[in-house]
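In this view, the complex is presented without one of its protein chains, the others remaining in place.
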Amino acid sequence: MENIQITSDGKLNHLLSIEGLSKKIIEDIFLKADSFLDSNNNNVKKVDLLNGKTIFNLFFENSTRTRTTFEIAAKKLSADVINLNVDTSSQSKGESILDTINNLIAMHADMFVIRHGQSGAPYFIAKNIDSRIKVINAGDGNHAHPTQGLLDAYTIRHFKKEFHNLKIAIIGDIKHSRVARSDINALNLLGVPEIRVVGPNTLIPSGIEDLGVIPYSNMNDGIKDVDVIMMLRLQKERMDNALIPSQEEYFKAYGLTKERMLLANKNAIVMHPGPMNRGVEIESAVADSKQAVILSQVSFGIAIRMAVMAILLED
Amino acid sequence: MENIQITSDGKLNHLLSIEGLSKKIIEDIFLKADSFLDSNNNNVKKVDLLNGKTIFNLFFENSTRTRTTFEIAAKKLSADVINLNVDTSSQSKGESILDTINNLIAMHADMFVIRHGQSGAPYFIAKNIDSRIKVINAGDGNHAHPTQGLLDAYTIRHFKKEFHNLKIAIIGDIKHSRVARSDINALNLLGVPEIRVVGPNTLIPSGIEDLGVIPYSNMNDGIKDVDVIMMLRLQKERMDNALIPSQEEYFKAYGLTKERMLLANKNAIVMHPGPMNRGVEIESAVADSKQAVILSQVSFGIAIRMAVMAILLED
Partner (left out) sequence: MENIQITSDGKLNHLLSIEGLSKKIIEDIFLKADSFLDSNNNNVKKVDLLNGKTIFNLFFENSTRTRTTFEIAAKKLSADVINLNVDTSSQSKGESILDTINNLIAMHADMFVIRHGQSGAPYFIAKNIDSRIKVINAGDGNHAHPTQGLLDAYTIRHFKKEFHNLKIAIIGDIKHSRVARSDINALNLLGVPEIRVVGPNTLIPSGIEDLGVIPYSNMNDGIKDVDVIMMLRLQKERMDNALIPSQEEYFKAYGLTKERMLLANKNAIVMHPGPMNRGVEIESAVADSKQAVILSQVSFGIAIRMAVMAILLED
């Protein structure tokens, strides 16, 4: 695929995946996000940057939670937001996806935040529309979830300051996870020397080493001495598909417990993209512990999404 | 239950029920509501008070009508509003209610307006979250609907000026009505000397006298000489449950008719929380008469909700 997300002079043009971004672009996004946070790094203030711009949340796959994060980010920037769940809309009248998009552009849309069940849909859209309109991928199939990758890396930067000295384990269903893919790409770009992926063999794609990560099928080995533990959400349908034996056995083998936490670096942080399945991939005692930075991820996620929107739309 | 809705220095901290409020707090809410109304007490102007604040309408039980009143109140205060119907959202992914709430707080929510089918849910939430976040109960089970209680009292204050000389009858399904409960609490606090509850014995809880009200099972006796008639909406499911015989017989026994209106004080006002069942609990000739102040209740409801939001969130 052509790299349409960078302009010829190296600027961010769309955000479709972490792949194809430069370290410089990611660092610029981080600096912009910093500017939206208060001195405690806790709150974001409403700013006037995108007043007059119209941002469409175009969700072909329902996700109230993710849509809400983008809606809040846009409103904090004073943009107007239109939420559209497309399966209930003109799509059902047999209109093609590009006709729908071009109609919305004619309604003076400035940006689309797109979630789609099919990998590559946001790329397809970005490639085929007027170049003044910007696209953010909010999750496409098993492919990418780049704002999640960015906010995860930003959270790690906040708590660990540096990337060059970290051991990081990503744990769970690596195979079907767009979050894992985006995390791995971001952490590689930022210079993390050791990235491990941990899970049952059925949930780790063969050839994953090519991405510069080390696979582990044993959880205890996988989290030994790591500085960052990134849990993934276990989709219930994996059990239906018999890719894992049962919820109980999965928890026994890969659940993150207080006991297992002792194997990691004692200052290790625990992350999760949410929503958590307590008792399935993570024990409540861990989820609610001081080491868990799960709510910080959510909070930083607003600042990161504001940063991407502002960089793409500011004149 | 601990009274978490008042701070140690006597200020409003959440609005969960009328019980536990002081007369002073209610009067302050009324004064604030006054300030949003124009000189005719008809219109509210948009103000800038909550610009930059984010208010979540978190409805675990669907009510477009009530949600809209809070949405309008928030927008008139220049807040950003996010509407979430939770049954269709992350709740369905098995996330616990507190995980959902804490995630939304991490997204920089300042206030939750919560409707929930279970009594006590808003209290549970308010008790378990960061104390900087404010909660308004928009109706929980059979328990309370405090903004309705406040707006009803505010409407009475507008039309009757004083509370200390009033006879008020609340008519209908007292047993299952959170509106009745909140009305009774508010009117007691404000010093109404005579509050009657009127309805079939099956729909009046035993021991209701403990709340300082007088039960009547005969409608004509119940409305004799009253100054204010507060009708309740009859839920269709009460008939299914055989708590009342039939719609026709209910109307015969407890419907508010022009004829029955002659029994009340000739300046009596008629109230209803809406939506009305014309011909079930109230005759159209009464609903559309000069004595009916039902639309004033709706209009004042916006000012009251603005007042509560402003008091809770203003710095």
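Things worth noting here:
Every chain is named by a letter (A and B) in the order it is written, and numbering of its residues begins at 1.
The rule we apply is simple: a contact is a pair of C-beta atoms (placed from the backbone, for glycine too) under 8 Å apart; a residue touches a chain by one contact, two chains touch by 3 or more.
What you see is a predicted model, and the numbers here were worked out from it, not measured in a lab.
Set against the missing chain, the residues B:68, B:128 or B:165 yield one that touches it, B:68.
Only one residue from A:82, A:208 or A:263 touches the chain missing from this view: A:82. Note on the undisplayed chain: of the listed residues B:54, B:147 or B:296, the one touching it is B:296.
Although one chain is not drawn, the whole complex shows that of B:76, B:108, B:157 or B:196 it is B:76 that touches it.
Where chain B meets the missing chain, the touching residues are 43-46, 62, 64-65, 68-69, 71-72, 75-76, 274-278, 295-296, 298-299, 301-302. Within the complete assembly, residues 51-52, 54, 80, 82, 84, 88-90, 93-96, 99-100, 102-108 of chain A touch the chain that is not shown.
Note that in this section only the chains that are shown with their structure count from here on.
Taking the mean of the C-alpha atoms as each chain's centre, chain A and chain B sit 41 Å apart.
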